[in-house]
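Note that one protein chain is taken out, while the other chains of the complex remain in position.
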Amino acid sequence: MSGFRRLVRAEWTKFRTVRGWVLGLVAAVALTAGLGLQAAAGSHASCGMGAVEVACPAPPVGPGGEAVTDRFFFVHQRLDGDGAITARVASMTGRIRKPDERPGVTNLVPGVVPWAKAGVMVKDGTRQGAAYAAVMVTGGHGVRMQHGFTEDRAGTAASAPVWLRLVRSGDELTGFESPDGRTWAEVGTATLAGLPESVRIGLFVTSPGDLTFSQDVLGGTVAVQRFTEATAAFEQVGVRGAATGGAWSHDDVGVTVGPGGAPHHPGRHVRQGDTFTVTGTGDIAPAGDEGGMRAEQTLTGLLAGLVVVVVVAAGFAAAEYRGGLIRITLAAAPGRGRVLAAKAIVVGTVTFAAGLAAAAVTVPLGVRVLEANGNRVLPVSLLTGARVVVGSAALLALAAVLALALGALLRRGVLAVAVAVAVIVLPYFLATVSVLPLEAARWLLRLTPAAGFAVQQTVMEYPQVAGHYAPVLGYYPLPPWGGLAVLAAYAALALGLAVAALRRRDA
Amino acid sequence: MSRLLRAEWTKLRTAPGTGWLLAAVVLVTAGVGAAVAAALADPPYDVARTALAGIVAGQAVVAILAVVSVGGEYGTGMIRTTLTAMPRRGGVLAAKAVLLCGLTLAAGSVAVLGSLAAARLLLPGGEALSLADGPVLRAAAGSVLYLALAGLLSLGVAVAVRDPAVAAGTVLGLLYLPALLTFLVRDAGWQRLLYRVSPMNAGLTVQVTEPAGLPLGPWEGLAVLAVWAAGALGAGGLLLRRRDA
Partner (left out) sequence: MEATIEVAGLRKRFGEVPALDGMSFTVTPGRVTGFVGPNGAGKSTTMRVVLGLDAADAGTALVGGRPYRSLRTPLAHVGALLDGAAPQPGRTARHHLLWLAHSQGFAGRRVDEVLELAGLAAVARRRAGGFSLGMRQRLGIAAALLGDPPVLMLDEPFNGLDPDGIVWMRGLLRSLAAEGRAVLVSSHLMSELEDTAGHLVVAGRGRVVADTSVADLIEAASGGRVTLRTRARAEAMETLARAGATVAATGRDTLTAGGLAAERVVELLTRDGVPFAEVSAHRATLEEAYMDLTRDAVEFRGAAR
């Protein structure tokens, strides 16, 4: 093993004594940090309040620390301690805004979007982002039990009319459904840790925007969210428990208020005895792209750094073949596989270190700059942030090893650079901004080395949230480390082929 | 000039990679175009542009062809022989540019015709593609010109940078990165600015059949790329004349 250590040391000496390579690494760090911070400094956001520009409000944050959307119409009363609410959702109707046919005339058509929700809820107050659990019927996805903004459990595929019941016992909530109000089936249980004694219990309706996709004139697709609202009729509403004597109050949770103080797209309700007709718009879900910028967007400069690193690594391998240095190298160390392994270790380590330095500075600093400029940035946990930084460094290192292997395999720096860029950057480009349909784009990010970019993702795709889960918005088809593993597999494959070729060929 | 052209032509013709790279321009362009066409189930928003999507990949091969045509000489030192035989350095670069341009136009035409043929067979909505249609003809001819200009841009960069691997990285970075950043930056002002100045986005505007709403018109966009190519060739030519070989 000490022989191999010597080999690594020799390759390291070879690397650090060529000024162009060292400068290349410095340039990679500078480009990554410089472009990222430059873009952050250039992104300003403010929210208009009529003629007045004000700082955008921070998005509400859910119990898990993630940015959430929390908007719905809530008819509720106080519940102290254990209790339950039962209601029959008799009907669910709604309206969807379509593109105006005549300018200036709002075109609303009847309809309910698949993820419109009507049901019963227990929530820790009416503050946006407060903990909750709810059982509901949806426009097209049957009965669901949801809590904590991200958790979702399917019940039957029933649609209104349907009976719903939510039972609180301590911090445990259980949802039930019934076709007739007599035979009940459990939908799911949620434990809301730290739920206080006194909570709000009641009926809610909300309806997310209608999502349509169209081709962006600049390339790629854009998603348009159109206003929708849902109206549900609740019958035979009954609350059991130590409530405040059946005094109902109501809140349009999360409603946006216009410049004149009037609510924008308000919800409403009508009560007739124990029958309530509730209308709401919005969603109760993790926030996607609309919640703010993603932390990894500060790392767009990493692409430039990656290209530089590819050039350096390919050059490090191909330089052996210019002027016959390889013969000296192999005379000094005849184990050909070991020579290449030593090279890969050196290139991988130095690029990892450079990437780590660049990302560790750029991400926190870039987020600060973005926020200082009034941009909302989706909060990420410390662990996720660390994964983005370390993963980006690993992405750079693996790209470098891939380029090194290609350089040794093709023996020409220019070809190695072109192939490396073509297999890493080109698929990423095609998947994010080209004319490809979403599914084809996802396959590109599963099968090509560009899958490695998944390690940067900070947003997750949720089946219960209709969203524009496009790669350009930071959604990848593979999990972060899974995507990086694909890139690692390509790098390993290329390295293996290069070792085989080096062993077979005359130097 | 005719001697310079003849000499550079002999050089290109007898270099082992030229034929392969020209074939690769056609295969990669038409192949990627066909793959995109086959991947689509519904007629795309812009049929002609989608049919010609392979240009995005084909330009990388054109870039290699251009980089290799000068980078190879610097790599071996043969550039000294070249400049000893042909001391008019500007003329040497001009001859290389003319020949590269001619070869790329030829290969690009075949590639574009191949892409359109593939689209007529495979692309939903592609049956109606016809070069008799003005915007389609503009997209097709513009794509061929795009390849030639991308080649000239690469040639200029390669002469300026000299090291072929660094030149390849610079050119491909210059083409792909601003184009990517245009979409990764979600700020609308930045997007339009980047779109206007990035050689690839601006240049490929020529493929758009209905350019309403774009920051640039089709020919305007190609002109942006032409400015890039002229700038790179100018800088390369200046450095070539000023520098010791």
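Some points to look at:
We just call them A and B in the order they show up, numbering each chain from 1.
Note that in this section a contact is a pair of C-beta atoms (placed from the backbone, for glycine too) under 8 Å apart; a residue touches a chain by one contact, two chains touch by 3 or more.
This one's a predicted model, so the numbers in the text were calculated from it and none came from an experiment.
Although it is left out of the displayed model, the omitted chain contacts the following shown chains in the full complex: B.
Within the full complex, the residue among B:15, B:98 or B:141 touching the omitted chain is B:15. Considering the whole complex, the residue from B:27, B:86, B:141 or B:230 that touches the absent chain is B:86. Residues of subunit B that touch the chain left out of view are 3-4, 6-11, 14-17, 72-73, 76-88, 244-245.
What we mean here is this: only the chains that are shown with their structure count from here on.
Annotation: 35 Å between the Cα-based centres of subunit A and subunit B.
By the touch criterion stated above, subunit B contacts subunit A in their complex at residues 36, 39-42, 44-46, 49-50, 53, 56-57, 60-61, 63-64, 67-68, 71, 75, 163-169, 172-173, 176-177, 179-187, 190-191, 195, 201, 208, 212-215.
Listing the residues of subunit A that touch subunit B in their complex gives 20, 35, 39, 42-44, 214-215, 217-220, 293, 297, 300, 303-304, 307-308, 310-311, 314-315, 318, 322, 412-418, 421-422, 425-426, 428-430, 432-437, 439-440, 472.
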